[in-house]
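So, chain A:
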Amino acid sequence: MSDHALVRLEGVTKGFVKGQESIAIFKALDLAIPTGDFVAVMGPSGSGKTTLLNLLGGIDHVDAGAITVAGQRIDGLSENALARYRAANVGFVFQFYNLMPMLTAAQNVELPLLLTPLKKAQRRTHVETALAVVGLADRAKHYPREMSGGQQQRVAIARAIVSDPKILLCDEPTGDLDRATADEILGVLQTLNRELGKTIVMVTHDPAAARYAKRTLHLDKGQFFEKDLAA
Partner candidate 1 sequence: MRPFLLQVAAVTLINLKSIPQRFWLSLSTVVAVALVVMVLLTFLAMSYGFQKTLSGTGAADVAIALRGGAAAEINSAVTRDQVRLIEEGPGIDRGADGRPLTSAELYLVVDGVKRSTGTKANLPLRGVGRDGANVRKGITIQAGRMFAPGSNEVVVGKSLASEFAGFDLGQTVKLGTSQWTVVGVFTADGGVFESEIWADAPAVQSLFKRENYFQTVRARLESPAALASLKQYVESDPRLKLDVKTEQDFYAEQSGQTTDLIQKLGWPLAIAMAFGALAGALNTMYSSVAARAVEIATLRAIGFGGTPAFIGTLVESLLLSVIGGIIGAVATWLIFDGFTTSTLGASFTQVVFSFHLSPALVLQGVGLALVVGLVGGLFPAIRAARQPIVAGLAG
Partner candidate 2 sequence: MNDFVLVFKNLFRRKLRAGLMIFSIFIAFAIFGVLASFERAFNAGQELAAADRLVTVNKINFTQPLPYSYYGRIAGMEGVKRVTFANWFGGYYQDPKQFLITFAVEPRSYMDVMAEEFDIAPDAQAAFVRTRTAALVGETVANKYGWKVGDRVPLSSSIFSQKNGARSWDFDVVGIIKPKKPLIDTNFVLFQYEYFNETRSFAKDTIGWLVLQTTSPAINDKVIKTIDETFANSPFETATDTEKAFNKAFMAQLGNIALIVTLVVGAAFVTILMIVGNTMMMAIRERSREIAVLKALGFPGGRVLRLVLGETLLLALIGGLAGLGAAALVTTAMRESLANFVPGLALNAQIVVLALALMVALGLATGLMPAVNALRLKVAAGLGRG
């Protein structure tokens, strides 16, 4: 794999303690994701898919090993440094959207921009652009409760991309949606990857969803089994 990988995991070990025993999720896991990749991560429940995403997003910590994103070691960073890392580099998309119910679509999308020095007018432009990318320019003033699940997820995607992060981390983004809506969302992600060159890591249990990615990694018993869909 390329040395210019955007994301690199080296010897990552992660476990959790349950009662007396500690259970390992990963042992000495290695992974490299180049810029512009769209990776689907599949695997049985409990295999550590979400934990992988959390580690990449800097909201969980490794027990051992190194994680490098965009040339920066993120394991061992302080909480504040991690928050800055996330604000600058990471966009999260969750299964249940996690929009703030009391904010409009535009306000939700604007949230990450509050972490940047952008002026109000600049922020508005960014928000409009992001909403346009996901096809929701006309819904800017709507509240989450006034939108369908698919629309809410699109707002969430707009929120994830508005600050132009280097990597999008999607945790079961279509897990709560019907087939047709799921396809729309996946289409949006694919467009982001192909036309805007966004690097995307998507956890899913849906093989149909995984087909939108460039490649699929199967995570099982703490190891990857790569399966190239093109092949």
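Structural remarks
Basically, a residue touches a chain if its C-beta (ideal position, glycine included) is under 8 Å from a C-beta of that chain, and two chains touch if they have at least 3 such contacts; residues count from 1.
Basis for inclusion: all candidates are chains of the complex that A comes from, given by their letters.
On a predicted model such as this, the values are computed, not experimentally measured, just so you know.
Of the numbered chains 1 or 2, all belong to the complex, but just one touches chain A: 1. Put simply, chain A touches candidate 1 in their complex at residues 54, 57, 59-60, 79-80, 83-88, 90, 92, 94, 96, 98, 100-103, 111-112, 114-117, 159.
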